[in-house]
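Only one protein chain is missing from this complex, and each of the others stays in its spot.
Per-chain numbering from 1; labels A, B, C and D assigned in written order.
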Amino acid sequence: MIALTLILLLSPLIGTLLLLLCQNSSKDLTILISNISILIAFLLSLFILYLFYSSNPGPISANFLTFADTKLFSLHFGIYIDSLALIMSSVVTSVSLLVHYYSISYMKDDTSFNRFFIYTNFFTFSMLLIVFANNFLQLFIGWELVGLSSYLLIGFWIKKESAIKANYKAFLVNRVGDIGLLLGLCLILLSYNTTDYNQIFQIKNSINIDSVSIFGFTFNALSAICLLLFIGAMAKSAQVPLQFWLPDSMEGPTPISALIHAATMVTAGIYMVARLSPLYELTDGVLIFILYVGSITAFFLGLVALVQNDIKRIIAYSTISQLGYMTAALGASLYSLAMFHLITHAFFKALLFLCAGSIIIKCHHEQDIRKIGGLRKYMPITYLAFMYASLSLIGFPITSGFYSKESIIDAIGYFGHTIPYLMLLLSIFTTTLYTSKIFFKVFFGESTLPKEEQNENPSNENDRQMLLPLFILTAPSVFLGLFIYDPLMIGILFQNSLAANELMMSFYNGYVINSFKFFLHSFTTINFLILLIGLIFSYLYYYKKAFSINVPHFIRTTLTKEYGFESLSSYLIPKVQNIFTKYLWRKIDISTIDNGLINNTSSFINNLSSKMKKLQTGFIYHYSLIIISALILLLILMRITH
Amino acid sequence: MLELFYIPEVILSIGVLLVIIIDLYLQKHKYISFFLIQLLLIIASLYALTEVPQQNYSSYEFSEFTSSIKFILLLGAIIIFQYTYQHLNYLNSLKIEYFTISILGLVGTMVMISAYSLLMLYLGIELLSLALYALIGFNKHSGLSSEAAIKYYVLGAMSSGILLFGISLIYGFTGSINYFDIADQIRNINSTSVQYLGIIFGLIFITASLCFKFGAAPFHIWVPDIYQGSLISTTILLSTLPKIGVFIVFLKLYFIPFMALEYVWSDILIFIGIASIIIGSIFALTQENIKRLLAYSAISNIGFIILAMALVSNDGLHASLYYTIVYSFTALASFGVVTHITSNSHGIEDISDLAGLSKTHPYFAILILITMLSSAGIPPLIGFHAKLMVIQALINNSYILISIIVVLMTVVSAYYYLRVIKTVYFEDRENLISTYTSSNILLSINVILLLGLGIFPFILFDTTSFLVDLLTVISI
Amino acid sequence: MIPISYYLILSTIIFTLSVAGIFLNRKNILVLLMSLELMFLSVNFNLITLGNYLGDLTGQVFVFFVLTVVAAESAIGLALLIVLFRNKKTIDVDDLSELKG
Amino acid sequence: MNTELITFFIFSFLLIVTSVKVITSSNPVLSAIYLVFSFFLSAVLWLLLGAEFLSIILILVYVGAVMVLFLFVVMMLDINIAKKSAAYIKYLPVGIGVFVIFNVLIIFFFISTFENINYNAINSINVISESNTENLGYVLFTDYIVEFEIAGLILLLGILSAIVLTYRKNPNNKYQNPTEQIDVEKKDRLKIIKGLKE
Partner (left out) sequence: MLDYPILSILIWLPILVGLILVASNDIGKSLSTVITLLTTLIILIISVKLFQSYDYSLGNLQFVERFVWISGLNIFYYLAVDGISVSLVLLTSFINFLIAIYASSEDYNNKSSYLGYFLILEGLLMGTFSAFDSILFYIFFESLLIPLFLIIGIWGGENRKYATIKFFLYTFFGSVLMLISIIYLANLADSFAIEDFYYLTLSFEEEVLLLLAFLIGFGIKIPMWPVHTWLPDAHVEAPTSGSVILASVLLKVGGYGMIRFLLPITTEAGIYLSDYMIYLSLIAIIYISFVAFAQEDMKKLIAYSSVAHMGFVTMGIFLVFNLMGNNPTAAAIGLEGAMVQMISHGLISAALFFCIGIMYKHSHSRLIKDNFGVAQFMPIFSFMMVFFLMANSGLPGTSGFVGEFLVITSSLGSSFLFGFLAALSLILSASYSLKLGKNVLFGDNQKNSQGYLECKSNEKIVLGTLVIFVLYLGISPDVLFNLLDKSVSDIISSISIGKA
């Protein structure tokens, strides 16, 4: 099993290397290599998952490459196999496979076709590195490598200015979080002398350091570590206030948005916290913080989506909001629910993005939904797929999204976290609104396609290669929830990988009973009411245009500006950075130190020299005077001293 | 008395008379006279190396130490004469009298070195000085040359007067002019007595005069003008041989007759040394004329020598001797290179005349590079070891602050050496109308030794430590 | 009887006069040379007087040599002066400042 | 007050006066004359000290040779008589200051150091005889023979230098060079010039 996992892990990497080697070969070879390598990974993850559940050996950890092995510390690369990792890897590889397949067609006209697959393959590898990491160092390395791939992919179109700016921003914001993660990692190494999960899970609290003082606040070491690690997760999973890179990252190719910025990379933070749930359970205060961060993100960033007009940006804000749900679930110790939502979200959000990709291709890279309309006729398959994905997103009963999201909201309510509960409830409404907004605007109304294209046969709306993934993804988006809900809730699915199972059990036994009952019950809850109101409202507002709402300008601006984060990130910080750094350079480095200290000293000596040179007048009488004076001086000195 | 005829001074004096006469009959063939002179020097140097007369003359010292120094001196003279000959020959102003006068000056230096009485010392110094007056003014058609000569003459005569005044005081208060007797007298005089003060006064007068001859600040004032005004071959002579002579005079005077007054002169000399280093370094910074630059560099080097000597310790003594030899060697090389480069059929004057040399004459450029870096005290060249020894001696004697000043001044002085290198290597000349002589083996050896002895400093080191051992034998 | 100090004071005065002569003189170099002669004269006074004080002939011997040397020195000095005059057509002290800085 | 002392005072006073004149006269010829006077006066003072030989030498060598040389040069160089410049006045206080300080320093030092200030300066020294000249000669050719030789070298150097420095060939002089005349060869005499071809 270890060997298989190793192959699974390395297969995308080998794909990357092969692609690198045959850079100038044909597209077919590229397609073959990249897709096969991911396919192998996917099949292997399914197979290993099967093996794992059939033999049930418990978590397996193995090292296979030494990073460092000294007296002071020993660090390795290794794999950690348990149900959590395997499920995550299945999700990652499946979405990745579909996106790869989809991209063949999506990217077919691009000059850097090969480069695209190098990046995506590399990304898949990095993501799997995180998933299978058996220690924090490897986690961190994978973490940064996905950041790198994300950076490269956002800026995939190297000639596009906005893309270049966006990937720069994305990388830097992620780096802010990485500071937290790195500090957490360092603290772990310092306090445990190892970064191995297994060893740390075993010793947990018995560590070298008692407490850490962070800017005057004293934490116990474990809390400090977890808090710092969570800061890393906040950046990667786009939680307030480090969320603003994600919408900009939509500058990359759409399949990438589906793969990285919806399904996989952004959930790495969630995965990490879930992975470390045994540690988080032992902290005090950190979880509450996480809960609030999650719910605030879920609510407030959902609102921002309402005022956006770019189809991809709306979905991006929706992603942030959904990630907020997951984070909130983590904060409430509902790790498996968070993971559950992660999985369902991966599928339906990938689906949404891929649909958006199809639409964008169809509309010749037009992304503004105000300029797109009436596509239902021309893209029937996409229309259907989009509809199912949207239903899943808004949590319409029986869809996958319903099970994961409703459970989170209900569970948070069930465990009495009132304020987060209210915020999450309200965001159901906003979710419904913005989802419907896209849906109605894009697929209904006047067609905006050029005349000659309107006459085309609707059945060949796009390449088949692009449609197939839509089909495939629709299935888990709609039905996955129903199938895995029960095993998940009673703890079969994740076995002992996640902590606080008893909490889940109490919720399940006390509230859910079973999946079907939960489905029925949901119609009686306030959640459903809000959902319905939202649907009706948006139907009237977006489709029938029955009424218009005058949102106060102030609120609209606030939302458009993303509560000021927008101006902060794209105007204020670069401006300040430019001015401030230039000031430092010119005033302190050049004027003060270099000119002031160094060059002034030398010019002082130089001036001294040219001034003193005038003493050498060239006149004999001056010379003799100097000599005699010196003699007299010596005489007087001697007379005084002796 | 017969063996006295074999001492180099006598050989040189008699030989030079012969050459003067022979030269009269060799109107066109100057090289023969020059060859004779070189031969004379070689013979003299060989005698300096081998013969040590057994018989001592009370006011004249014959010892292994003085013979060794004389040997070094004669060796230097041979090299200098070679450079000078080529230089003057190239400038079409070769006169054999130049060499005869130089040799008489050389004899004067040797007399200074061997002098064991103040009278002998005076005569030696005068013999040297008179030769130098003539040599400086030798370039009869140059206003600068005669200006320099007159300046040096007036100031030099004044310093002789000061020296004589000092000598008269010493004579009056100790009753003798013999070094040994003076030492005896001073040791026996009660330090509270009034005579003591008289001796100290005399000492200061003598110190001032010798510092003038040495070119140490604040009596250095003549040095740059005279270096600049005279022929460059004279400048080489001026910056090497007399310095060695005066240095030995310093050593002998302070460590034999005035040893008991060590606490007086050591302070004075430290002051003079520091002043020389500072003035030499700072004044040189903005010089444009290469001879002036080297003059200030000489002043600063003299400062090092005096400083090391002023420590009155064995390592200081050794350091100063080592430094003197290294300095002379470096000065020989640096001036030697300059003598070999001429631009527009007269010697180069300004640093900027050297611009672009590395492109046209890489050979000379490398020579200049090595000599300048050695002067700046950059390892692994020999100049570094010399400075190292001085600084080590300073630190060993707990003069930490002074050593810091000294090294800081070394940094300052590095700047002007670098300026020369910069001009040679990094600057291009607009109009390359310069003619240069071809390479020269002797010069190459001279320069390469700066590097070679830097890597194998123990060769010179052992020699000088041997000399210092000799010196301590005679002085104590 | 003449006290020894009289002679010494006399020589000192002449010595300082000659020194003053050197650095006060703005006219021609000849006078500088004469001042130097005076200086040596004063030193000779010193030497002879102190020799007498010590009852020692060395002082006078010294003076003998000083006289010899100074004679030769004057010869060279005057020769230089002539060369200078030929080059510059002047022997003014004030005109001797081409070398400076 | 004895005659010696009176003589000393008169002559030393005159010596100081002539010395001052030497350095202040505006005419170098006058300076030279005053210097000659100074030498004479000094010679007398040296006689008082019992240094007969030296005082004679001073007059013979100095007045007779050196000072004549000086005057010769003065005549030769055709020097203008300069006026006292403003700079002279400006530097006079400095000069006087240095003069005074120096004097005070040394005179006070002499007075304070010599325990026996009143020691009689007039003292004849006997080595082999009463005669100063004889004594001096004896010492010179025995104890100081090497120095004497070196003094000879110095004189030689003085001659050599003076000649080298001042000697110049007059280009207008016509003189024969026998060596060249003998060395001459055929080709030096006859120069074949190629004519221009028509």
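Note that in this section a contact is a pair of C-beta atoms (placed from the backbone, for glycine too) under 8 Å apart; a residue touches a chain by one contact, two chains touch by 3 or more.
Bear in mind the structure is a predicted one, so any value in this text is a computation, not a measurement.
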| item | value |
| --- | --- |
| Chain not shown, its touching partners among those shown | A, B |
| Touching the absent chain when the full complex is considered, from B:98, B:254 or B:425 | B:425 |
| Contact partner of the left-out chain, one of A:59, A:155 or A:357 | A:155 |
| Option from A:99, A:187, A:381 or A:512 whose C-beta touches the chain left out | A:187 |
| Option touching the unshown chain, where B:14, B:408 or B:445 are the choices | B:408 |
| Chain B, residues in touch with the chain not shown (by the definition above) | 318, 358, 362-363, 366, 369, 373, 378-380, 384-385, 388-389, 391-392, 395-396, 400, 403-404, 407-408, 410-411, 414-415, 418-419, 421-422, 425-427, 457-458, 461-462, 465 |
| On chain A, residues whose C-beta touches the chain left out of the figure | 65-73, 77, 115, 137, 140-141, 143-145, 148, 151-152, 155, 158-161, 164-165, 168, 171-172, 175-176, 178-179, 182-183, 185-187, 189-190, 193, 212-215, 577-578, 580-582, 584-586, 588-589, 593-594, 597-598, 602 |
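As a convention for this text, only the chains that are shown with their structure count from here on.
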| item | value |
| --- | --- |
| Chain centre separation (chain C, chain D; CA means) in Å | 8 |
| Chain centre separation in whole Å, for chain D relative to chain A (CA means) | 102 |
| Residues within chain D bordering two or more other chains | 91, 98, 102, 106, 109, 114, 143-144, 147, 151, 154, 157-158, 161, 165 |
| Chain C: positions in contact with at least two other chains | 15, 18-19, 22-26, 29, 32-33, 51, 53, 56, 58, 61, 65, 69, 72-73, 76, 79-81, 83, 94, 96, 98-101 |
| Residues of chain B defined as touching chain C within the complex | 119, 122-123, 126, 130, 133-134, 137, 140-144, 146-151, 153-154, 157-158, 160-161, 164-165, 167-169, 171-172, 175-177, 224-226, 228-229, 287, 292 |
| Residue numbers on chain D that touch chain B, as the complex places them | 106, 109, 112-115, 143-144, 146-147, 150-151, 153-154, 156-158, 160-161, 164-165, 168, 177, 179 |
| Residue ranges of chain A in contact with chain D within the complex | 621, 625, 628-629, 632, 635-636, 639 |
